[in-house]
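Just one protein chain is left out here, and the rest sit where they should.
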Amino acid sequence: MNLEVIENATCTFCGCVCDDIDLHHDGVRIHKAERACVLGTAWFLNHTAEKKYPVALVDGEEVSLDVAIETAATLLHAADMPLVYGMSNTTCEAQKECVALADLLGGLLDSHTSL
Amino acid sequence: MGGKVTCTLGEVKQRADFIIYWGGNPAECHPRHFTKYTIMQKSKFLPRGRKDRTMVLVDIRETKSAKAADIFLQVRPGKDFELITILRALIKDQPVRDEDIAETGLDRAAVEDLVRRMKGAKFGCMFFGMGLSMTRGKHMNSAALLTLAAEMNAFTKFVAMPMRGHGNVTGADVIMRWQTGYPFGISFNRGYPRYNPGEFSTVDVLVRGDCDAAFIIGADPGATMPQPAIDHLARIPTIVLDPHITHTSRLARVHITTAPQGISAPGTAYRMDELPMPLSPALKSPYPTDEEVVRRINEAIAKKPFWLPDGGPSPHQWTSQVNL
Amino acid sequence: MPVTLRLKRPPIVPLEAEFLSPDVLATLSHAEISAMIVHHGKRRLPLSEFFDVEGERSEDLVLHGELHKLRWVGRGMRRGSITVHGTIGMHLGAYMRGGRIDVHGNAGDWIGAEMKDGTIRIRGNAGGQIGAAYRGAMSGMRNGLIMIDGSAGLEVGMRMRRGTIVVGGPTRDFTGLQMKGGTILLRSGAEIRTGAWMQRGTIISLKPLQMMPTFTYSTTTTPGFLPLLSRHLAPHGITLPTGPYQLYRGDRAVPGKGEILVLA
Partner (left out) sequence: MIRITGGKIYDPAQGIDGQVRDLCIDDTGKIVETVSGGRIIDATGMVIFPGGVDVHTHVAGGAINFARAMTPEDHRRTQAFIRTKTRRSGLGGMAPTTFATGYLYAGMGFTTVNEAAVPVLSARHTHEELADIPIIDKASLTLMANNEILLEQLEQGEYERAKQVLSWYLWAAKSYGVKAVNPGGVKAWKYGHDAKALDTPIDGYHRLTPGQIVTNLARICDDLGLPHPVHLHCNNLGAPGNITTTLDTLARLEGHRAHIAHSQYHAYGGDGWDTMCSETTVLAEYFNSHPNLTTDAGVVLFGDTVTITADGPWQHLLYKLTGRKWGNLDVENETGCGIVPYTYRPSNVVNAVQWAAGLELLLMIRDPWQVFLSTDHPNGGCFWRYPEIIQMLMSAEFRRECLKKLPDRVKSRIKLPELDREYTLLEIATAMSAGPARALGLTHKGHLGVGADADVVVYEEQVDIQQMFSHPRYVIKAGEVVLEDGDIREAPQGKEFLVRPAMDPATNDFIRPLFEDCYTMKFEHYPVELERIEHPDLRDCQPPATS
């Protein structure tokens, strides 16, 4: 099998954030995560580029991304005290959007740290 | 009182001849911590690597990490705060009774040996894990260790650092600090950031039933939080962004599948010592990134009526009294 | 006639109304009080959305209802009185400088936080951080008197500098944490880590306490200041035994000169 290699990929599974992992992949699956530990290897190998889940669900029904985004916006906008929470397993770029969201909503903002 | 004395992990790699892990199990939870950053590395200052370093593990049970330790100290569950407080007293040559030390599960000889070694170190570093920060006493346990590290600088160089888990939780911390002034537990209800853990922190908010909608990203509180908190999430409109259908997704009104960070979403993540690392995703996801989805939600909300009735007061207006 | 508020529509989310303080209400007409803006989460609404208002221009405020979501009542008040029939939420009497607050029911966290003077009495139970310092601040309450008839939560009197806190029921962990002065009287004891890292001040317990290892037993005594404290508390119907008490000093970790007195 002809695998492509991404050198010096960064693993975000734990707080070590090792940035020296070589990922061997076929475009759909990562087959090998060189230098990653057991936890990192499991993290890389368990995610694929397959479409395993619906793009979006509203009240359990499959909907388009546009509908889901509009529904989310409407629900959050209507709330008097919305909460924005989590942000552990996501990028800084998304985290900045989350802070902007809480600011825009006049809501609460909290991460895993508070647990 | 207060504050934090710390360093980046490269300083530990280069200089730390004395390392304490407290309430953490790096061998199983941060497997490359020993080899990449701490005890196994050789450096200009510690040319013999492991042989030039002493490692102490303090925990309530003998985990796999104990095998890597030179000294394992088994503290009685729930006695970390007492033990650290005793150490704070002993480094200042304050008397502590044998039976009070024994209450922590350790004897005087072991504790005095630890103090001697701490003071004898050239560069000491304490890492603390969730075994310390998530047990009874919580933030005060972390504060105790940070204070001990700060006070040790009266004798020698000492630093302390939390063993952050959960991928990029450090990034959230760092970004919230520069954008809002506070690391977590923030409310924008009054149009500007306010901070009060316990009042605005998620578990407390949910258990009290204080919020009327929730947006959850990069976390699965439905699997980890106490039942009353989960019950409230099910009662209110909850929106979840996650690469998987999670426990929280199942009780949510809206679930949006997103690309996992670092695997198929690009961007940045912060290491536990607050250094940012660029991500190099290998795969192309059929799903949008978190960043894109949240930005689009923000754009959709921005089109709706603004929540401050008249655009809010002038930026130069000082708020009355205090901002809490 | 006092200004009387009766809850008519329970808030869904926390309701912030720091203007509910005698200093402010003393100058307002009935219409003005009804129109004052409360913060229901992010939403700004008139007080009359949530309360039936009676009375005007009074230094006495009476609240009725299950008000556990109502926060910041009596913030920074300097005079007058507030009486609550029912429960009350967080930050009651925070930054208070004078006057009196009585709650015939339970109260939330941060009661009398960073208060400078005045009197607060809670007939029921209270939450944590009573008379405490807000996060990062060097000092908690600087003077005044807080009496909780029932139990109280974590970090009671955290970093308090002066003043008195009396708790009738048990308190939880870290009572008197990093205390710098003042007096805490515990009628039913406390859970663990009482007086941790205290620098100065006095904690009196009428029940046995689990002591921090960094406190040392000094002597058994009948302290001379107790009659003074008794006289201070007598008007509120609070008595305390003259002793003898076991005296412990600490916290040696600081090292501090605090005192914990435990009734022998």
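In this document, chain identifiers A, B and C correspond to the written order of the chains, with residue numbering beginning at 1 in each.
We adopt the following convention: a contact is a pair of C-beta atoms (placed from the backbone, for glycine too) under 8 Å apart; a residue touches a chain by one contact, two chains touch by 3 or more.
Because the structure is a prediction, the values reported are computed rather than measured.
By the touch rule given at the top, the unshown chain touches A, B, C in the complete complex. Across the entire complex, the residue among B:Pro77, B:Gly120 or B:Gly181 in touch with the chain not shown is B:Gly181.
When the missing chain is restored to the complex, the residue among B:Asp70, B:Glu103 or B:Glu274 that touches it is B:Glu274.
Touch with the chain that is not drawn comes from one residue among B:Arg15, B:His30, B:His255 or B:Arg295, which is B:Arg15. On the side of chain A, the interface with the absent chain consists of residues 7-8, 10, 19-20, 92, 96, 100, 103-104, 106, using the contact rule stated above. Along chain B, the points of touch with the absent chain fall at residues 1-11, 13-15, 36-37, 43-44, 122-123, 150, 153-154, 156-157, 159, 174, 177-183, 188, 190-195, 268, 270-271, 274-278, 302, 306, 308, 311-319, 322-324.
Of the residues in chain C, those that touch the hidden partner chain are 134-138.
Here is the rule we use: only the chains that are shown with their structure count from here on.
Computed from the mean C-alpha positions, the centre of chain A lies at a distance of 19 Å from the centre of chain B. Here the spacing of chain A and chain C, counted between their Cα centres, is 44 Å. Contact with two or more other chains is made by residues 188-190, 197, 210-212, 307-308 of chain B.
For chain A, residues that reach two or more other chains under the stated contact definition are 79-81, 105-107. Listing the residues of chain A that touch chain C in their complex gives 79-81, 105-107.
Residues 29-33, 36-37, 134, 163-173, 175-176, 179-180, 183-191, 197, 200-203, 205-206, 210-219, 221, 224, 236-237, 239, 241, 243-245, 249, 253-257, 260-272, 276-291, 293-298, 300-302, 304, 307-308 of chain B are the ones touching chain A in the complex. Contact residues of chain A toward chain B in the complex are 4, 6-19, 23, 25, 27-30, 37-40, 43-44, 47-51, 53-59, 65, 68-115.
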